[in-house]
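The complex appears here without one of its protein chains, the remainder shown in place.
Order of writing sets the chain letters: A, B and C. Residues in each chain are counted from 1.
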Amino acid sequence: MKKMTMVQALNDALHIAMEENERVFVLGEDVGKMGGDFGVTRGLYEKFGAERVRDTPLSEAAIIGTAVGAAMVGMRPVAEIMFADFLTTCYDQIVNNAAKVHYMFDGQFKSSIVIRTACGAGFGGGPHHSQSVEGWFMNVPGLVIVAPSTPYDAKGLLIASIENDNPILFLEHKALYRIKEDVPEEKYTVPIRKAKIGREGKDVTIVASMWMYHLALNAAEDLASEGISAEVIDLRTLRPWDHETVLESVARTGRAVVVNEAPKIGGLSADISAVISEEAFSFLKSPVQRVAALDTPIPFSLILEKLILPDKEKIISAVHKTLKKA
Amino acid sequence: MKKMTMVQALNDALHIAMEENERVFVLGEDVGKMGGDFGVTRGLYEKFGAERVRDTPLSEAAIIGTAVGAAMVGMRPVAEIMFADFLTTCYDQIVNNAAKVHYMFDGQFKSSIVIRTACGAGFGGGPHHSQSVEGWFMNVPGLVIVAPSTPYDAKGLLIASIENDNPILFLEHKALYRIKEDVPEEKYTVPIRKAKIGREGKDVTIVASMWMYHLALNAAEDLASEGISAEVIDLRTLRPWDHETVLESVARTGRAVVVNEAPKIGGLSADISAVISEEAFSFLKSPVQRVAALDTPIPFSLILEKLILPDKEKIISAVHKTLKKA
Amino acid sequence: MGEIETGKILAMYRDMCIIRSFEFALEREFKKGNVPGMLHTGVGQEALLTAIAHSIRKSDGFFPDHRCHGLLVLAGTPGEKIMAELFGKATGVCSGKGGSLHSADPSVGNFGDNAVEGSFMVTALGVGLGWKMQGKDSVVAVMVGDGTSGRGEWHESLNLAATWKLPILYCCVNNGYAISTPVGESHATADLYEFAKAYKIPSVQVDGNDLLAAYEATQKAVAHIRAGNGPYFVEYKTWRWQGLFSGEFRPPEEVRYYKEEHDPIQMTRKLILDKNIADEAHLTKIEQEVNARIEDWVNFAMQSPLPNPEKATANVYVGWEVEKA
Partner (left out) sequence: MGEIETGKILAMYRDMCIIRSFEFALEREFKKGNVPGMLHTGVGQEALLTAIAHSIRKSDGFFPDHRCHGLLVLAGTPGEKIMAELFGKATGVCSGKGGSLHSADPSVGNFGDNAVEGSFMVTALGVGLGWKMQGKDSVVAVMVGDGTSGRGEWHESLNLAATWKLPILYCCVNNGYAISTPVGESHATADLYEFAKAYKIPSVQVDGNDLLAAYEATQKAVAHIRAGNGPYFVEYKTWRWQGLFSGEFRPPEEVRYYKEEHDPIQMTRKLILDKNIADEAHLTKIEQEVNARIEDWVNFAMQSPLPNPEKATANVYVGWEVEKA
């Protein structure tokens, strides 16, 4: 065990995966000598060389295209897109190629790629460096979205993602890069498509992920002091997400709050709310509440940004609403 | 009044808009002499010339970029992307530019563009010529999505979209291009963000759009003969959609079926189901049912395609489910 | 012209006939309603397609575009499996899931078409890189129409291939039009190899209807790439017989020229006769044999069963099933 930040845990995962399998390689902007904009690929260039740790130009379509093509001949590419906001520029390769190669060619090729990218708001990054992008990809069959909330899960999920045969969009929230916890130094995996109950409770189920999971835990702490017992679930895989764990929890608590950093209209939060409402209909004592960003781009000024994003208070007040009779 | 196909109605709208306002112009692949892949821009080149009816190369990013830039200096561009599946290649311009220009520059610019595109499955177009794409854009603040189901609405909504100051993604379902109805020859508009109750009913509300709206009407017809009275709503604007009309209807019927041609996970259908479940909670007698495509790309073979798409029978059986006690 | 070339030329002529006959049969079956979806054909482009097929090995790879049915067959996939795929049948090379625009076959290095034109230009980078990293000397050919040259992926692909010296053969099929739009009206130049030169990639233009010229240029390009020198760009000037769905749109004189004077099949036929490589009777025999074989493929496709419904939900994810309702 070693105290690691999420950056270190991810870095550790890459070191392990690259040592174990020489078909694993890394590509992206400044991932080489510089070690990536956030330091996640640090030391790889020195250890594995320029062949397997490849600096690219600002050619996001080519980065993902290269990854998909390499996977089609058996490589295991891990591509970095510096900010998730830029996934717009390689959306075609992800949606129409990576996610469809296996199906449209009748299983003859696999698109075993991992796309790592830094997402999330809260630091004055403005409209093009802050977005939560999972909503853009929820309606894309064939694609898997993984999103860790802790250093431990980050390492285990990244190794699992690299070993997985599906195209995986791996979201790293910038607000979590520096949080620390004990992480085993050896190899381990955390299962994909399996949510985690991060805190048990009996009055209400809060479903969250990434930075929002931590806000939810904080809210649950506060709620406990009011005598409200909130169960907090970290989805970890956002697409396809773990219906079973969530529905089982809601069946027990009878109430649900869904928290998501992206805007409310049409995002992940809608999918979760819809599934709970449909599948746990007879268990629900009050309507599902959603805490999500307002329907706006992300403004630069910190005070404006704060207004449009979810926070602990909004989660607490949503929980309160679920507890009022509908 | 004149019997027009949807292609003719759309074409008529473009003629009227271009005659009325010289700042309106059209650009896209083969929109000029050829009149567009589906004939929607026919005759414009001959009437308005090459300056205002511009053939482009296969440069989808440049097509949308040009439209946004031109709107920033007061033009009213109508861009055509031949198939909606190709919106992936200009996703960046739509999501990070068109949808944000007005907000991030504090209202100083408008991005008054219309992006027309042909969507939808059912003709063996395969994975790259058949997709229903609204789900890709539902989580994008600032963007408006309009989707007519009839020639009458198509004409009125296209004129309204061209006159509207927001960036509008205008979806034209290929299965509807050839349907005919009486359409006034003069100018008129159909309001954006206003759904239409296409058939009144009291037992269940079916929410649909485009080709699915017609399937829903057919299903309602069959249901009527069983003594089930279904209300059918055509959303017409998919983002932001008309909560009021839908919720008012569900408050009356107490039951809802949502039909969408895109895959079920995370698409428009999830958003509608979530909003109904949350906002009409106390009115719902049974859980909202969704009829949507399976979580797969669209296969080429017609028999496979049929299996993964919604159809009348699936809608009828979803209505039956809502009528069983939950 | 030596012994070997003589045999080669006849083999290539035969392959050109396969392409044309295959496409004509397809057009006929499409009109009858036996081929669903959309149909693009390679009629008129047989020489360059054959030149490419005869220049790459089975251990090489290629990304076919929408006019490459013939190339798929020449690459080694049994013709009936391609035909059946286009008919949407269970016996197709992708079990009917891909169709005309997505018929891949890894066993012959066919990476499949991507119907978002030009998108696979960047996918090919990965195949080239992967093979390079694996120490193989394989080459990957990418088909690019003149119209497709407008895509941004063009730049990202050529730039990275040049920078990383990837083993990519860009086969630019300049047939003069993107649907209805003349190449010179939508690009800064109608001679697309000029674009490629900027990347310091060897870049040539050749008459794509002249079999020997196309073959020679392609051979040279492949040799260059296989020797580890990085990418190569060949622009094949050609002309497609297929007009618009609404009919012919090109100047009558242009149509006449390409169909009557500059048809690659006729040109090659004449070459063979002129050089006494074979006589009229021999060529007619080849043509008849080819036509008969292709009718066999059509029959095979017609008689094949429709895909198993299970296929609709198979292979979305590796290792996981999708819900069937």
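Worth pointing out:
Keep this in mind: a contact is a pair of C-beta atoms (placed from the backbone, for glycine too) under 8 Å apart; a residue touches a chain by one contact, two chains touch by 3 or more.
Nothing here was measured: the structure is a model prediction, and the numbers come from that model.
Shown chains touched by the missing chain in the whole complex: A, B, C. Between the chain not shown and the residues B:G142, B:G156, B:G198 or B:G266, the one that touches is B:G142. Across B:T41, B:T66 or B:T253, the single residue that touches the chain missing here is B:T66. When the missing chain is restored to the complex, the residue among C:H155, C:R240 or C:R269 that touches it is C:H155. For chain B, the residues in touch with the chain missing from this view are 25, 51-52, 54, 56-57, 59, 61-62, 64-75, 77, 92-93, 96-97, 101-110, 112, 141-142, 144, 164-166, 193, 240. For chain A, the residues touching the absent chain in the complete assembly are 29-30, 32-34, 37, 55-62, 85-86, 88-89, 123-129, 294-297, 299-305, 307-308. In the full complex, chain C touches the hidden chain at residues 150-156, 158-159, 162-163, 185-189, 194-201.
In this text, only the chains that are shown with their structure count from here on.
Chain centres here are means of the Cα atoms, and by that rule the chain farthest away from chain C is A. The most central chain, judged by the distance from its Cα centroid to the centroid of all protein Cα atoms shown, is B.
The geometric centre of chain A is 41 Å away from that of chain C, both derived from CA atoms. Averaged C-alpha coordinates put the centre of chain B at 36 Å from the centre of chain C. A separation of 30 Å divides the Cα centre of chain A from that of chain B. Multi-chain contact residues of chain C (touching two or more other chains) are listed as 94, 97-98, 102, 114, 116, 119, 152, 311, 316, 322.
In chain B, the positions touching at least two other chains are 85-86, 88-89, 126-128, 294-297, 299-300.
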